[in-house]
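All protein chains but one are shown at their positions in the complex.
Coming up: chain A.
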Amino acid sequence: MGSRASTLLRDEELEEIKKETGFSHSQITRLYSRFTSLDKGENGTLSREDFQRIPELAINPLGDRIINAFFPEGEDQVNFRGFMRTLAHFRPIEDNEKSKDVNGPEPLNSRSNKLHFAFRLYDLDKDDKISRDELLQVLRMMVGVNISDEQLGSIADRTIQEADQDGDSAISFTEFVKMDNH
């Protein structure tokens, strides 16, 4: 028989994840069920193939990049902690959190961290800048074969022109945030 979710996830681990990500007890248990059901190899970690097995993710134009976001630098497996940490970026902000302590560590799902996540989808070489090439790559993934290279190039150029403020022909994180705000 398959592994039983609640017995394999130790209480201390659950508490730690709860503190770090802000998910509730029941949410974490359900997500652990989900994690184990995706883990076909039953070794406590997910590989890229495990993610690819989800049809709705496999047909997503940015599927590969999203999957990449789960894996730490240079690694091929992600454990449950890492899985939860990435998902925590998109946990809906609850009302009781809005009045929380402003001086505490920034919650994982703040607007700024969500923007970081999106920025990293573009910035493949992690140099904190979105170059023209990186922008083109993501654009190409989203449009497939339906737009010509020249047209795509001009879209990229125009976007960089609008966002770039320090004249380095690349988009930094601050410029990225500014673009999002209007």
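One rule holds for everything that comes next: contacts are C-beta pairs under 8 Å (C-beta built on N, C-alpha and C of every residue); 3 or more make two chains touch, one makes a residue touch a chain; residues count from 1.
The rule is short, and it goes like this: contacts and distances are computed from a predicted model.
Asker: If you look up the hidden chain in UniProt, what protein name do you find among "Cell cycle control protein", "Glycerol-3-phosphate acyltransferase 3", "alpha-glucosidase" or "Large ribosomal subunit protein bL19m"?
Answerer: UniProt protein name of the non-displayed chain: "Glycerol-3-phosphate acyltransferase 3".
Asker: In the whole complex, not just what's shown, which of A:Thr29, A:Ser47, A:Asn79 or A:Asn113 touches the removed chain?
Answerer: A:Thr29
Asker: Just the residue numbers, please: which parts of chain A touch the chain that's not shown?
Answerer: Chain A touches the chain not shown through residues 1-2, 4-6, 25-27, 29-31, 33-34, 37-38, 51-63, 66, 87, 90, 92, 114, 117-118, 121-122, 138-139, 142-147, 151, 154-155, 158-159, 163, 171, 176, 179-180.
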